[in-house]
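Only one protein chain is missing; all other protein chains are in place.
What follows is chain A.
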Amino acid sequence: MAHQAHAYHMVDPSPWPLTGAIAALLMTSGLAVWFHFHSTTLMILGTILLLLTMFQWWRDVVREGTFQGHHTPPVQKGLRYGMILFITSEVFFFLGFFWAFYHSSLAPTPELGGCWPPTGITTLDPFEVPLLNTAVLLASGVTVTWAHHSIMEGERKQAIQSLALTIALGFYFTFLQAMEYYEAPFTIADGVYGSTFFVATGFHGLHVIIGSMFLAVCLLRQIHFHFTSEHHFGFEAAAWYWHFVDVVWLFLYISIYWWGS
């Protein structure tokens, strides 16, 4: 059997970058076809392909790390850099929407009535459901830290319970936010207020759902004994992402819900 003289991971040839790229092509051109020809087939096909690609690619990463032992310390360092850089790119993504919000709200145009919130907009009370949402996400930050310490201390049952609680809090946030969206007295079409509100909080909600899915995968892996007390980077990456989602919400709450009301 051939042995490598370095600690890095030379991956096996994989079809998933190609299928992922085609999925992106199908989703984007499918979007255009939906807009102009009212057919969703291409877009749905692209989405299915994307989901298949994500499942199989990440399944292979778990196999390479947990079952084949390829995630040596230098490899893990690279994965850490990767996750940090990805989260940084997401920070810039949200920065754009915050820029848009402050651009419109700091100097409200005459068309809006020269004030913020604009004339005719009934804002949501920041001390009702939005405050509960803040408490829910902050609590989930505590439970995910509890889960991390449980994993590090080898407390299997506590790790499973605290991780499950974190996910439950994430779902509770999503449920509350969905209810708020349904009951809101304004829509995305209500001028720049509606646009900035729903695009910023909407993308945040999508990230909560993504974060919850990531944590759910970690829960399954913890149940199946994948994590050790020394090596559990998948969980750490999920926890970093979850804290990022929490911090974005805090900025949203302070800026849009509270200052902007």
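We take it that a contact is a pair of C-beta atoms (placed from the backbone, for glycine too) under 8 Å apart; a residue touches a chain by one contact, two chains touch by 3 or more; residues count from 1.
Following the convention adopted for this analysis, contacts and distances are computed from a predicted model.
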Query raised in the report: What is the protein name, per UniProt, of the chain that does not appear here: "Cytochrome c oxidase subunit 7A2-like, mitochondrial", "Proteasome subunit beta", "LSM complex subunit LSM3" or "Auxin-responsive protein"?
Result: "Cytochrome c oxidase subunit 7A2-like, mitochondrial"
Report summary line: Considering the complete complex, of A:Q56, A:Q76, A:T174 or A:S255, the missing chain is touched by A:Q56
Requested in this report: Pick out which of A:A7, A:I48 or A:L85 touches the chain that's been left out of the picture.
Outcome: A:I48
Requested in this report: Tell me where the left-out chain touches chain A, residue by residue.
Outcome: 1, 11-16, 18-19, 22-23, 25-26, 29-30, 32-33, 36-37, 41-42, 45-46, 48-49, 52-53, 56, 60, 63-64, 66-69, 156-157, 160, 223-226
